[in-house]
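Only a single protein chain was left out; the remaining protein chains are all shown in position.
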Amino acid sequence: MAGSGTAHLRPAGESVLRIENLLVEFPVGRSGLKVNAVTNVSIDVLPGETLGLVGESGCGKSTMGKAVMQLVHATSGSVLFEGKELTTLSGGDLREVRPKLQMIFQDPISSLNPRRRVRDIVREGLDIWKIGDKAERARRVDDVLETVGIDPAVAGPKRPHEFSGGQCQRISIARAVATNPKLIICDEPVSALDVSVQAQILNLLEDMKRQYGLTLIFIAHDLAVVKNVSDKVAVMYLGKLCEFADPDTLYAEPAHPYTAALLSAIPEPDPEAQRSERAGVGGEIPSPLSPPSGCRFRTRCPAATDICASDEPMMREVRPAHFVACHHPLGDITITAPAANTASAAPVPGTDATVTPPAPWAAPEVTPAAPPVLTPEPTASQTPPSFGADLPSAVPPPMPPAFAPSPPPVAAAPMPPAFAPDPAPPVDSWLTPAPAPAPEPADVPLPPVVDWTPEPPKPSVAHAPEAPIAPAPVVDPSPPPPVFEAPAPTVFEVAAPPSAPDGAPPASEVTDSEGSEFPPPAPPAAEPPTAQSLDTLLPSRSKGGTINPKR
Amino acid sequence: MSPRRRRSNIGTERFEAAPLDGPLLEVKDLKTAFKTARGLARAVDGVTFSLERGRTIGIVGESGSGKSVLSRSIMGLLPRNNIVRSGQALLEGHDLVTASDEQLRALWGAQMAMVFQDPMTSLNPVMKIGNQITEVLRQHLDITKDYSRELALALLQSVGIPEAERRLNEYPHQMSGGMRQRVVIAIAIACGPKLLFADEPTTALDVTVQAQILDLLQEQQRERFMAMILVTHDLGVVATRADDIAVMYAGRVVETAPTRTLFRAMSHPYTEALMRSIPKLAAPSHTRLTAIGGRPPDIINPPTGCQFSPRCPYVQDKCRAEEPPLIDSAEPHHAYRCWFPVGTPENRAALESNQRAGVASAVAMMGAN
Partner (left out) sequence: MRTAFFKIVRLVIVVFIVTFLSFSMLKLQEAATGSTIIDKVAPFGSPAAKAKLRQQLHLNDPFFMQYGRWLGNAASGDFGLKYTGTGDNASIGTRVSKIVGKELPVSIELMIYAQLLALIIALPLGIFTAYKNGSIFDRVTNIVMFAMLAMPAFLAALALQIWAAKNPNAGLPTQYIGVADFPLTPFTRENLTQMLLPTISLAVAQIAVYMRLLRSDMIATLQEDFITTAKAKGIPPRRVLLRHAFRPSSLTLLTVAGLNVGALIGGAIIVEQIFNLPGIGYELVRSILGSQVIETQAIIAIIAVIYVLVNFLVDILYTVLDPRIRHARAIA
């Protein structure tokens, strides 16, 4: 992701708020280092629109909100609010704009002054900006309190701590709405609330928006919540904008691998749902102190290529009103909403090869011990991300080598090309960077497992080897730093090889929903389309496991 | 049918067939109350369930439902001086409620362990990661220091921590949240416990890391054949990871069922309401959510009758007067606490009469569905 550019902005005259190339940096101590909280983000909001800003912690979404409010200083870039440039406004001029810009915070209780009465809190804005006379202000306060569902007569004289979180959030909304603002920035307004209360507040926000003709920026990490309230959704990652689109489009057909990963990571409250989340993205967010070059998501991206490290992708339109900053956007092939989309998890042959993460964990010393060498059990996070499967085959076959080259610490085992030569075991690099470091002879036994160690009811060959992958172009890649964090593939199954089911069905059938409640830990998100019997695959799998370390 | 599914079926069957004598954990009418200035706060009020070896039960509830207290109460981690406990929690037949501190200490870490919510605070900030792991190993296993370090290293690797060797000598603040939670898990599984409590293990983590941690927990659970109690507020988390689910409300289990049964045939109005109030990814943008009006009851002065009655769209006079027991449904292992379970004709009749009478929560349901 990690894109700059302004292609997605609507015509300047139409928007209430238009942020262009916003850059916010925070110095870290005396080190001279800077946290790149927001880097060259451009975004705009039309009147009456709700813009959802999503991303994980550290993506800069909250900083964006604060920068709009001028609560943090923008290093560069512009924030145009109703045509007025806020970043250069002086204190006095800024004060005039303030009543039109309001903010609602995450922690409803601590964001209200504990010493003041509810009525005073709500009236404060009116007092400060001298809106109306005393009687009018009092009337206004009662009005807004009533609209948010708080009885002004009862609640007015009370103080915030006498209310629950949900009620405090209602009071916060009343406070924000009181000055008749144009734009309200909601910074994680429901993430501190229980689900049942969360629904109340979300509904309330929708009502208030309609009633007062508000424009909202809704910042949250919960994609489902954002989808529910937004007219436009912007996905951020590590201070950059990834994708910008209508929610229904974005959620149904994410074009950015990060968006796809986020979506697939959401646990859906539906046991029948295909376990798309198993396919989440590996690793964690890199430090904003030294973000990766080029596309900032490339270190975790299954589709990353050389260009991602060298060139920063710009926002571009992949379909009407759907913008993405990615060199290799997903899409074009039929993709449905991840929740519903069980069938489309079918892998596109070849794409898996693209996802080779560097394998910092491939070092042989890493091998933990395990019960006598059996079939290596693929750990979950090694599974191919489902969105990997969503990759259109049209996408330039992304380069395994890009990653692979980062040589495994094992001196003797140059693994990059190792993939190609060893076609039998999957080169599905998500599964195992290399054919999996084999269990070292058990000199470092795992801590005592339960003494009776029954056979875990676990399919051990969860991921059948792939069909040989399209030969990966051997490129000399500048390896991206192995920021990748992946679980050590070193956990081995205690179970005897399970009786192989009769013949591996084609991958397209992965959708069977009637399996057990215990889906295998590492289901192959991608099964080879080739019908290769499991029986034949099994041995090669375990062989791959044992042989590898000696290489 | 995919091979994956097929195989996991086989696994489940084998598992069920395994001749193990009795459930690993049996909780019988467990009550836990806190002494407060206003009176007894009944955080857990008569919870009964049992858990087989290697299975996962998901405990779902909102804040204040008693779900976290329940797990700590079973484990015996609550401070003894200001709580009142009754009932039984039998771990392989040994009652944890009446166990002495010494007895519990022998079980903690060794037979049962807990993964806490916030990895930022659940590791000792001034102790090296390695020492925090070897500590528990050496406490319960008679092993040398060197060997415990080897085990610690193997554990870190098995929970997917890269460069484990180096990490042993690091402090928690040098690691990311996801990595720390992996360490917490490594500590919890270190001595091969039979029972693992995971108390909101991913709530404090980012979405993408959440999935990784849940996968790791599940994988370790299978690997070691642990039973797991997965406490969460998120139905999504348990939907695909638990064998059985118990929904808690105001200290009681209001509905319990195997996961699929629960989602297919949820019978308690609270469970239904909880499901409806979650924004769904599949639903189009701006779908109106069915919020649950009102607030959870005061557990110090609970209402008479059904605890959910003040917020329930189907509430009838009987509900306000008499608390329903756990009633078995037609489905196996499915029970609920409701006089007018969702999906029955009585339930529909109740809703209609409430809508005619203008009960707010019932009227709100009219727009829904």
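Letters are used for the chains, namely A and B, taken in the order the chains are written, and counting of residues starts over at 1 for each.
One rule holds for everything that comes next: a contact is a pair of C-beta atoms (placed from the backbone, for glycine too) under 8 Å apart; a residue touches a chain by one contact, two chains touch by 3 or more.
The structure displayed is predicted, hence computed values, not measured ones.
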item	value
Hidden partner chain, touching residue among B:A113, B:L235 or B:M266	B:A113
Sole contact to the chain not displayed, among B:V69, B:A89, B:L123 or B:A362	B:L123
Those residues of subunit B which, in the complete complex, touch the missing chain	75, 77, 81, 101, 104-110, 113-114, 116-118, 121-127, 135-136, 139-140, 171, 173-174, 184, 187
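Note that in this section only the chains that are shown with their structure count from here on.
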item	value
Inter-centroid spacing, subunit B versus subunit A (mean Cα positions, whole Å)	25
Partner subunit B, residues of subunit A touching it in the complex	56-57, 164, 166, 194-200, 202-203, 206, 221-225, 227-231, 246-248, 251, 261-273, 275, 277-278, 280-282, 284-285, 337-340, 360-361, 365-369, 377, 379-381, 444-450, 453-459, 461-462, 464, 484-488, 490-491, 493-494, 498-501, 504-505, 507, 509-512, 514-524, 527, 534
Residue ranges of subunit B touching subunit A (in the complex, touch as defined)	1-15, 18, 20, 53-54, 62-63, 137, 141, 150-151, 153-155, 157-165, 176-179, 182, 189-192, 194, 206-212, 214-216, 218-220, 222-226, 233-237, 239-243, 258-260, 263, 273-293, 295
